[in-house]
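As you look at this complex, bear in mind that one protein chain is not there, while each of the others sits in place.
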Amino acid sequence: MRFPPILKNCRRGPQVILPKDIGMILAYTGVGKKSKCLDAGAGSGFLAIALGNVSKSVISYDWREDFVKLAKENVARAGLKNVKIVQKNIFEGISEKDLDLITLDLADSDKVVKEVYGALKENGFLVGYLPHTEQAKQFVFACNSAGFREIFTLENIVREYLAREQGFRPENVGLIHTAYLVFARK
Amino acid sequence: MRFPPILKNCRRGPQVILPKDIGMILAYTGVGKKSKCLDAGAGSGFLAIALGNVSKSVISYDWREDFVKLAKENVARAGLKNVKIVQKNIFEGISEKDLDLITLDLADSDKVVKEVYGALKENGFLVGYLPHTEQAKQFVFACNSAGFREIFTLENIVREYLAREQGFRPENVGLIHTAYLVFARK
Amino acid sequence: MRFPPILKNCRRGPQVILPKDIGMILAYTGVGKKSKCLDAGAGSGFLAIALGNVSKSVISYDWREDFVKLAKENVARAGLKNVKIVQKNIFEGISEKDLDLITLDLADSDKVVKEVYGALKENGFLVGYLPHTEQAKQFVFACNSAGFREIFTLENIVREYLAREQGFRPENVGLIHTAYLVFARK
Partner (left out) sequence: MRFPPILKNCRRGPQVILPKDIGMILAYTGVGKKSKCLDAGAGSGFLAIALGNVSKSVISYDWREDFVKLAKENVARAGLKNVKIVQKNIFEGISEKDLDLITLDLADSDKVVKEVYGALKENGFLVGYLPHTEQAKQFVFACNSAGFREIFTLENIVREYLAREQGFRPENVGLIHTAYLVFARK
C-alpha cells in the first residue's frame, strides 16, 4: 500500500480513504489553496489531512470520541495547523457556511445531502464516498433532489506494476474495490 | 470527459494529462502548499495548472513556441499567478534547484532523470508520465541508476457510472488507457 | 470488436453477447460435448451458436418473431445442426427437462429462476446475463430462494493491446461494460 510522506507516519484505525481515491477527489473538484473544506466522518483523518495539505482549512467531524482522538493525533503527526477535528454528529447540523468542498464518508450520507447543500458556497462541490452500488445510486438521487448539478459517479481500479529485468507486468494480486465516488456541484 | 472548474475553460491543444492521472500525482506525492514544482513539457499546461492550484509555485518548460503560447493562455484563463511557462528544452539543463516535485511528460524522459535528481531537494519526488510499457520500464531503470528510491509504477482505470431509475451500471464505452505513472523519491 | 470465425459472418441485430462474456460462460460452467443447453432470449443467436459449437444441443427461445428469424439465419450461417431456435416466451414455461445449462439474457429474468431450477438436471448450471447492478443482485437473491448453491457474480474488463515498434500499450478507448454474469448451480 503506497502513501505519500504526509500520511506515511499516520496510524490507521478505521478503514481509511486511500490515495487512489483521495487523488480523484482532489483532481475532479480542483480543491486548492483558497478552498475551505468540511469532511465527515473523520475516521483516521487521512482524507482531512490530504485536504489540509492543499487547501486553506479543513473541519472534520466525527461523532465517535475514539476516532476524534486518533484523527487529532494523525493531524499532529502530519504537522498540519489548518485541520480541525471536532466531535460532532453531522446529522445534527453543519455549523459552517460558504464551504468550497464537503466530503462525506459515513453511513446514510444521502440523508445529509440537503443540509450539505445549504452549507456549500455557490459552485461548491460535494463528494460522497460509497462502498456499495445501492448507496451510490441513492446518493446520486439525493443530490438531484437537493438541487445539485453536474452530478457524476466514478470508480477507479489502480494497479501497481513490477518493472524488473525479467519483464514488466502488473502485480498478480491487489485491491480491486474501495468505493464509488459521487461528485456533485451546487 | 470530466474536468474541474479550473481546467474547464482551458483550451486543449496537444494531448493533455487528464484529472484521473493528475489525481494520482497529487495524492501519491503529497504535493502541497509549500511545494515548489517543475513540469516538462508544458503541452497545454493542464498539469502545470493543476499543480499550481495546490502548490507554492510551478515552472513549466516546453521547447515548442506554440505550446508555450497555449499553456500561457490557459494559465491566464485559470487565473493563476504562481505558474510560469517558459520556452526551454529540459535536455539542455534545469536552472531551478531544491524542487519538491518534478513531473515529466515528454519523449525520452528517462534521459533526463539524472539531471532531475540534481534539481530535486532531498526527499523530493519525480513522476514520469509514460504511455508505453517499454518507456515505463526504462524510466524505472533510469531512476534506479540515478539513485532514486521508493520507485513504483501505477496505472489506473477510471469508469463512469450511470445512476438512473432503470438501474446503476458503468458506461459501456470509455477511456481504457492513458499512461503509466512512475513515482520515484530522492 | 473481435469475433471467432463461427460468429464472424453472423448478422448483429439486437445487442449481442460478446466473446468476452461467452468465454466466461463456457469456462466457469465447463459446458462440453455432452451438455444439453437452453438459452433465452435468443436475440441474434450469438450465445446459442457459441454454445452449440461446444455442446450436444441447444434450444434457444425468443418470443419476438423478428429475432427468431434473425437467429435462425445466423445458425444457418454458422453451419450448426444442433441449435434449434423456437418462438416461445420462457415466462410461459420450459418444456425441456434435465438440462445441463440454462442461460438467461432477458428482462426480469429473476422471475423465471424457479422455473429454471425445475428444468435443470442435478448439478446443472444457470447463468444470468444482467446489465445493471440491481438486476444482478435480484437475480442472486432469486437463485438463493430457488435453492441454487455455489452462486457467484463476475464482471470482466477486457482490454486490447497494441504491439508496435514504438511500444506496447492498451488501446486508448474501448468497451468498459457489458453485463454482470451470475452463476448458480442446482
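Labels A, B and C are assigned to the chains in the order they are written; within every chain, residues are numbered from 1.
By our rule, a contact is a pair of C-beta atoms (placed from the backbone, for glycine too) under 8 Å apart; a residue touches a chain by one contact, two chains touch by 3 or more.
Source: prediction; values computed, not measured.
Summary of contacts with the chain left out: across B:Ser44, B:Thr133 or B:Thr178, the touching residue is B:Thr133. Contact with the undisplayed chain is limited, among A:Lys34, A:Lys81 or A:His177, to A:His177.
Although one chain is hidden here, its contacts on subunit A can still be listed: residues 131-135, 157, 159, 166-178.
Against the chain not shown here, subunit C presents residues 2, 4-7, 19-20, 22-33, 50, 53-54, 123, 133-134, 136-137, 140-141, 151-163, 168, 170, 180, 182-183.
We take it that only the chains that are shown with their structure count from here on.
Comparing the centres of all chains, each the average of its CA atoms, the largest separation from subunit B belongs to C. Among all pairs of chains, A-B has the largest number of C-beta pairs in contact. Remark: subunit A and subunit B have CA centroids separated by 22 Å (rounded to whole angstrom). Note: centroid distance subunit B to subunit C, computed from Cα atoms, is 43 Å. Contact with two or more other chains is made by residues 133-134, 157 of subunit A.
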